[in-house]
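Yeah, one chain of the complex is gone here, protein chain that is, but the others are all in their spots.
So that you can tell them apart, the chains are marked A and B in the order they are listed, and the count of residues begins at 1 in each.
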Amino acid sequence: MKYRLLAGVSALVTAAALSACSSGGDGGDGAGGVTTVDVWLMRDSVSAAFQKEFTEGFEAAHPDIDVRIQIQEWDGIGQKITAALASNDAPDVIEAGNTQVAQFAESGGLLDLSDRKDELNGDDWLKGLAEPGSYEGKQYGIPYYAANRVVVYRKDLFAKAGVDAAAITTREQWIDATTKLNKGGTQGIYLPGQLWYALGGFIWDEGGDFATESGGRWEGALDTPEALRGMAFYARLQALGKGPKDSDEDDPPQAEVMAQGQVAQVISTPGGANVVVENNPQLEGKLGFFPIPGKTAGTPGAVFTGGSDLVVPAAAGHPDAAVTFIKELTGDAWQKKLAVAMSYVPNRTTLASAVADDPGASAMAVGAANGHATPNTPGWAAVEAENPVKDYMTAVLTGGDAAEEAAKASADITRAMNAGS
Amino acid sequence: MPAVRERPAPRVHRPPTTPPGRRPGRSPHDLWPYALIAPAIGGMLYLLVYPLVRAVVISLQDFRLRQLISGDAEFVGLRNYRTLLSDPRFWEVTGRTFVFMAVNVVLIMVVSTLVALMTERLRRVGRTVVLCALVLAWAMPVVAATTVFQWLFHSEFGIVNQSLTALGFGSFDRYPWFANGTASFTILVLLIVWQSVPFAAVTLYSALTTVPAELYESARLDGASASRIFRSLTFPMLRPIFMLVLSLEVIWTFKAFVQIWVMTRGGPGDATTILPVYAVQTALSSQRYDLGSAASMITVVLMSGVLVLYFRQMFRQEDDLR
Partner (left out) sequence: MTLPSRRVRRIPLNAAAVVTVVVCLFPVYWMVSTAFKPSRDIQSAEPRLVPYTWTLDHFRRAVQADGFELFWRNSILVTLGAVLLSLVVALGASFAVARLRWRGRRQFMLLVFVAQMAPWESPIIPVYIISRDTDMLDRLPTLTLVYFMITLPFTIVVLRGFLATIPPELEEAAQVDGCTRTGAFVKVALPLLAPGLMATSLFGFITAWNEFAYANFLIIKQQDNRTLPVWLSSFQNTFGTDWGATMAASTLFALPALVIFLLLQRHVTSGFAAGAVKG
């Protein structure tokens, strides 16, 4: 009978431990009929100021809905969204990169929003966002914003070096100008070794691609002569600054590096300039934009049409509130504000005029004419998750044999793209 | 981590056997022990055995993102195992796992034995300082240590590159360690050895202190050399605890995951991908939970060879404990 004491103590401790731990837990639904809509947005997709303004505006317009926005990191996001989609209590709205939607749609984890298309002005959506957002004829991803990369440059440093940004229209001129700028403490361009979207642009310029399809099977194509020429140009440009060869634009965040003041150019979405200024207010007004130069003066450099869609998980607790949220955020008023605040391309062609006066957006619009996408297949997400392209770039930049490394990376891409099937 | 307290002293002078329970056969208390172990058994069954069984089941199914979300997966027999075993990449990873394990374990055992022998010979103050240093390194949380190592080997501001450059090795100026497969592999080995040596060294040192000093005295009087004393006296006495530490280190390095995942994610390329990393990569990046589970199961099977060794040692100790 005496072991009761022990059992009692153990039960007590257990209970105490468990109850102590659960206190930080729930908090989903408030009282009084207010629903909380949980939203995941990506890092740098909205500025803190815009987030606050929008949340306040939204909650004023919809007193019955509370908005709780969590900012997610791009690093490892695929796995995070997977875990969320498979859970019973997923966030209500998730921002996903346009290239990621296909994979999640295929798995059946997303809510089919086809019948909301009219309500959300679906006819005017940007193709580069709407198409990756649909799978087998159904619309899962609602276009949120688009952006492509431009060159963000320091007007003052250009002036000091006697370089006219407007005159840079070809790659060779760009290299010359950057070489001129890359003097003393100044980096001509800060190009991290693994900015693979920029590499994509150079490869598309040459007529190559990351992967090609034949007979339903995808194969990595980094080892084609076109792709190798793209990489060679990347290496030339990368050498004109101190970008780390072994990391991407998020590590360290390139906007923060530019904010330190020693960098003349970065390849970034125009929104990146806002982050630079946020980190170093002294650079206010000193940042300019020009489209990434192409091979010849007539054509702008090819760019990756990046952007995000908003998706609603099938397991979301408040799908109606989620749609209300999406409707507001993708509606006329907030899209215009967002586009101006973040220098994005609005999600609908009819809103393009909103950013007509914005220098970043107009540079972006030039590039957008030569916009490209990564292979539109569920298998591509697996490539991005492992990213052999990044390893390939680092290997070449640190002295590896380009052809050999490219063959290896292509084989990895082939494997990753076909692993799921 | 039981080894420290397993009382390594060889028990030559013990009476042959002592019955495990001191008061045999008291019938009213027959249920006692079962009640006492019930929570432990329950916990292990529900939190370990059950998930492991589920993992085996998944490895026999066609289980991807769709099945993870909706349930109802289809059984496919041994297909996943066949896919894995016929994949050259899997074999590369397996080979690398063994190399990684062997390099680590050899280094850990050699270094920690040397450190233990050294510590024993030190005077009191020196011994305390060394033990404290070991304990501090031991207590350093894995994630924190990994972060620190990343910082030490940072390409631009890392102290390692700066020191090497200052020493005249100009080629290490901004050398990107984590871009090179061999270099990353080496750094991970360094990290794991650095983290594992304290435990092994302290344990071996504790075992050393149980060797009676008179034995050394008489051996020395007999004119035996230092290396001979180690071979024919110290090591045989240390053997049981040495084997125990060895098998623990084998298992721990085989399972090393956090360091690699946080530091390199298995990259660059596949250079630091060992089996546990491969399993997680397959499961999470390619959404092939079935293949990932199969890879884990194969890992378990490969580890069980080492386990057999460990159990034998454990039970030998067990018999000693009675």
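Methods note: contacts are C-beta pairs under 8 Å (C-beta built on N, C-alpha and C of every residue); 3 or more make two chains touch, one makes a residue touch a chain.
Predicted model only: the values in this text are computed from it and were never measured.
For the unseen chain, which displayed partners does it touch in the full complex?
By the stated touch criterion, the chain not on view contacts A, B.
Return the single residue from A:86, A:364 or A:396 that touches the missing chain.
The one listed residue touching the chain not shown is A:86.
With the missing chain put back, one of B:76, B:142 or B:219 would touch it. Which one?
With B:76, B:142 or B:219 as choices, the missing chain is touched by B:142.
For the full complex, which residue in B:103, B:130 or B:243 touches the chain that was left out?
Here the residue in touch with the unshown chain is B:130.
In the complete complex, the non-displayed chain touches which residues of chain B?
These residues touch the chain not displayed: 1-2, 4-7, 9, 11, 19-22, 24-25, 29-30, 32-34, 36-37, 39-41, 43-44, 47-48, 50-52, 54-55, 58, 68, 114-115, 118-119, 121-122, 126, 129-130, 132-145, 147-149, 151-152, 154, 157, 159, 162-163, 194, 198, 206, 209-210, 251, 255, 257-258, 261-262, 276, 279-280, 283, 289, 292-293, 296-297, 299-300, 303, 307, 310-311, 314, 318, 321.
Residue by residue, what part of chain A touches the chain that was omitted?
Chain A touches the chain not shown through residues 2-3, 5-6, 9-10, 13-14, 17-18, 20-22, 24-27, 38, 43, 70, 73, 75, 79-80, 83-84, 86-91, 250-253, 256-257, 260.
Keep this in mind: only the chains that are shown with their structure count from here on.
How far is the middle of chain A from the middle of chain B, if each middle is the mean of its Cα atoms, in Å?
Computed value for the inter-centroid distance: 39 Å.
Under the touch definition given earlier, write down the residues of chain A that touch chain B in their complex.
It is residues 3, 7, 10, 78-79, 82, 85-86, 103-104, 106-109, 193, 242, 244-246, 314-315, 382, 385-386, 388, 391, 394-395, 397-398, 408, 412, 415-416, 419-420 of chain A that touch chain B.
Mind pulling up the chain B residues that touch chain A in the complex?
Residues of chain B touching chain A: 32, 35-36, 39, 64-66, 68-70, 89, 155-156, 174, 176-180, 267-269, 281-282, 284-288.
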